[in-house]
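The complex is shown incomplete by one protein chain, all other protein chains being positioned as in the whole.
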Amino acid sequence: MEWEIVIGLEVHVQLSTQSKLFSGASTRFGAAPNTQACAIDLAMPGTLPVPNEEAFRYAVMFGLAMNAEIGKRSVFERKNYFYPDLPKGYQTTQLAEPIVGAGEIEIHLEDGSSKSVRLHHAHLEEDAGKSLHDAVFSEGHGMSGIDLNRAGTPLIEIVSEPDMRSAAEAVAYLRKIHSIVTYLGISDGDMSQGSMRCDANVSVRLKGEEKLGTRTELKNINSFRFVERAIKVEAQRQIDLIEDGGRVVQETRLYDADKNETRSMRSKEVANDYRYFPCPDLLPVELTDEYVDTIRQQLPELPDAKSTRFASEYGLSAYDADQLTQERAVAEFFEAATQHCGQPKLVANWMMGELAALLNREEIAIAQSPISAEQLAGLIERIVDNTISSKIAKQVFEAMANGEGDADAVIEKRGLKQVSDTGAIEKMVDDVIANSAAQVENYRSADEAKRPKMMGYFVGQIMKASKGQANPQVINKILKEKLDALL
Amino acid sequence: MAVDAQTVHRLAELARIAISDETLEEMSGRLGDVLKLVDQLQTVNTEGVAPMAHPLDASQQLRPDRVTEQDCREAMLALAPQSEDGLYLVPKVID
């Protein structure tokens, strides 16, 4: 039996406004507990909400970037449930009339293929506070502590259609969302700080089947890696269950990263009835066409447009252009380096090769790269002007990564300058030919067609003797002359 | 129309209000009376009438994104039935 996995994602993105969605309290991360929870956030009696304009601007930017309909009229509703991190006893959110309607985006997969994922809608809502279950209190009373600093922070919840068919597609979609929100500058997209959180609806069905299977909802998956693993393990659990004659139960499940398994959250299974209704403390938000058009005109270049431009303007392959435009900071690094050295293809190769490996190894973002765009450009310039070979350049790169300064300083200090001096190279060639009688004899007796290939041995020996610093083109030229003279 | 005890229980659970067994019966009777009153709504045809959530047809004014609130933790925590280390205390929250 061939199974198909069906995935829809609900992504919560914290908007990087200064103040909260309905109050003037700060949204800064990491403040002491409850120091950023004002009377409104705490749902003190008689307090009232007033929505933040910037949150709407950000949501509209997002909607436009997703090629989605913009809700010219949007309505906040109350979603009623009791939880200690929800001070009002309801979450102010949007349901029937959200700020962003249906849309569609292209996601790019590792095999170079693309696919379109439909957006169901995206809505604005307020975040909840935090329950600290493991807080250690002096009296050891075993109670939970509630910190409401995060309560009221603006979120957009982005709901996709169930269009993804593998964990890899889900991750590609999530990366695309991340890419768009960080390009727009509406969120820092930091999953480790909870600025971006993801719930996945997962079901399985036999390939060819039209009806969707029963889905489970995986809650609060907080990294790209876990999204992939959680979906894979949950899909497999469902397949195993069905193949063993069981049935999938619609429920909320939690992914346990340590055990790499999902488990039922029975405590949340109490039949919820959220009793949504329009929030009577707020009026419908009505946006004009001019307002939306102004935002449209101010939108920055988005990943797909940038990728197309990179391919045409810099002559990059579609794959390279795509890789370099996924993150705004990466794209900006590329353009800065290219502007300095005028070598887009080399910059691309270096960024996707050595630099990517370095960042990966150090587990840092490009913003924290020890080598700046200007420094990388400087290194590339030395390759282009034959000061160093590509091979030596790798050594220089490592030294730069270790903080030994820019390319010129490293080359100077370590004496890595390429030798192009004909006299010095001639001597090295003569020495190698003198010490390689057997190889010379072979060369002489070989067919003419095979000879170029046989030069490799001599080049290798000479490079070795020069510690890699001899200019390969000069070596080739002199070596060929000298060997041919022996024929 | 009477509201059965099971329904009253479900509503009380949703609304998180403990209702004693003694008041339960009285409550279901009175809730039934209220629902009978509001059932008069069904006598009018409202087809095509847009629901009116607010008395005035106005639209929302938005607030500029500025931090205007200061830390008021101590004043607020002073109102809390139980707090410690700057946190509100509740019986253990189990996820």
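The first chain written gets the first letter, and so on, giving A and B; residue counts start at 1 in each chain.
Keep in mind that, in the parts below, a residue touches a chain if its C-beta (ideal position, glycine included) is under 8 Å from a C-beta of that chain, and two chains touch if they have at least 3 such contacts.
Everything below uses one rule, namely that contacts and distances are computed from a predicted model.
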Per UniProt record, missing subunit out of "Glutamyl-tRNA(Gln) amidotransferase subunit A", "ABC transporter permease", "TonB-dependent receptor" or "Peptide/nickel transport system ATP-binding protein" is "Glutamyl-tRNA(Gln) amidotransferase subunit A"
Please work out which displayed chains the absent chain touches and list them by label. A, B
Per the whole complex, from A:P33, A:G71, A:P84 or A:G213 the residue touching the absent chain is A:P84
Touch with the missing chain holds, among A:F29, A:F137 or A:F277, for A:F277
May I ask you to list the residues on chain B that touch the chain which is not drawn? 3, 7-8, 11-12, 14-20, 23, 27, 30-31, 33-44, 46, 49-56, 58, 60-61, 63, 72, 75-76, 79-82, 88, 90-94
For chain A, which residues reach the chain that was dropped from this view? 39, 42-51, 78, 80, 82, 84, 87-90, 146, 273, 275-277, 280-283
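Just so we're on the same page, only the chains that are shown with their structure count from here on.
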Per the centroid of Cα atoms for each chain, what is the distance between chain A and chain B, given in Å? 41
Could you pull out which chain B residues touch chain A in their complex? 14, 16, 53-54, 58-69, 71-73, 76-77, 82, 84-95
What part of chain A is in contact with chain B in the complex they form? 17-19, 23-26, 32-40, 42, 44, 50-56, 73, 75, 80, 82, 84, 131-133, 135, 137-139, 141-148, 254, 265, 267-268, 273, 275, 278, 280, 282-286
